[in-house]
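For this view, one protein chain was removed and the others were kept in their places.
This part shows chain A:
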Amino acid sequence: MDEVVAEYIRRTVLKIPRDEIMGVLRKWGFLSETQLGAINFRQTKDSISQEVVQLCEENSADVKQAAILDIIYNNIYPNKRVWSVYQMKKTGEETDLFDFTNFKKKFKRRLQSALKNVTISFREYEDNAIWIRIAWGTPYTKPNQYKTSYVVYHSQTPYVFISVSVLKSNLPLLCQALVVASNYHDIREMELRSHCLNSLKDIVFKRYSQNFQTHYPKQEKNVATENVDVRIIQEDKSEKERIQRVNREVFGDGPQPKLEFAQYKLETMFKSDPKMDVLEKREPFRCLVKFSSPDLLESLKSLVPAGMADAPLSPLLTCIPQKARNYFKIRERKGVLPGSFVRP
């Protein structure tokens, strides 16, 4: 077995938390049950990985098998990478049935005609998701298994989730191959990026709880009256309730999809209070605002009840899930015009 492959398998196994190693190896299916049973999981992860590599040697694993293991790992732990969302467009209404073999063939052919040294692996999952792993090389060197990109394509939808770690120059090539293989005409980036792949899927497939303008019945009110001291009177109870209601209308009731950042490039005019007698310029006041948080939408949702923002919160922030983007360019207009994004 190739040294490179052995090292790669060893490193992939090292990344997996110890308790999950057995499950992942089982999913991989490359090692037999007896072999799996022979592994001693009570030792250090280093030793476990060495044992696994030895067993793989017995079965003569090659690059393809190692790539499948890597796909499985990334499928279970997708949140370690940053995913961007792309949307494909097709003109006309022909709905061909999706043929997986055809897709694979076309994709491989297209990609390898442009760049010979790539390793391409596919794996299909139950929710119609196809995972593609590409290890990039150059015209003169073999594919580097550590420089990989991943593509998740849901065949029934025009959306593709791509995680490109390095070698962004290969991105146009990848997009072209996708378009050709899936019989679409065009692909565009959706300005939506996050670590949490499931949240991206939720946003794009509209699976999160949307805000409906319904009237909630009165008994919906929370039972927040556990041990309230009668002597404490809340002065602005009605205001609080209004805020909660507005917040709920805007954000919906369920958990918000998990995004980490939102970026706004502002090019609006600076309007000052006339009595302050300051800047009156003709040109826009250029700013760049970035919001970042472990869970951005939840923290934005809690800004208003915390008193730091007015209710209702600005539509620039609340439209993130609906517009399915978190990079905006705001220009001076009657309303907001999210234009094409220019990354600084």
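FYI, a contact is a pair of C-beta atoms (placed from the backbone, for glycine too) under 8 Å apart; a residue touches a chain by one contact, two chains touch by 3 or more; residues count from 1.
Please note the rule applied: contacts and distances are computed from a predicted model.
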Looking at what's absent rather than what's present, what does UniProt name the missing chain, "NEDD8-activating enzyme E1 regulatory subunit", "Centromere protein L", "Hemoglobin subunit beta-2" or "AP-2 complex subunit alpha"?
"Centromere protein L"
Missing-chain contact among A:A38, A:I76, A:V166 or A:C287 belongs to A:C287
The one residue from A:T141, A:S169 or A:Q234 touching the chain left out of view is A:Q234
Interface residues of chain A (partner: the chain not displayed)
234-236, 239-240, 243, 264, 266, 268, 270-273, 276-279, 281, 283, 285-296, 298-300, 302-303, 305-310, 312-314, 316-317, 330
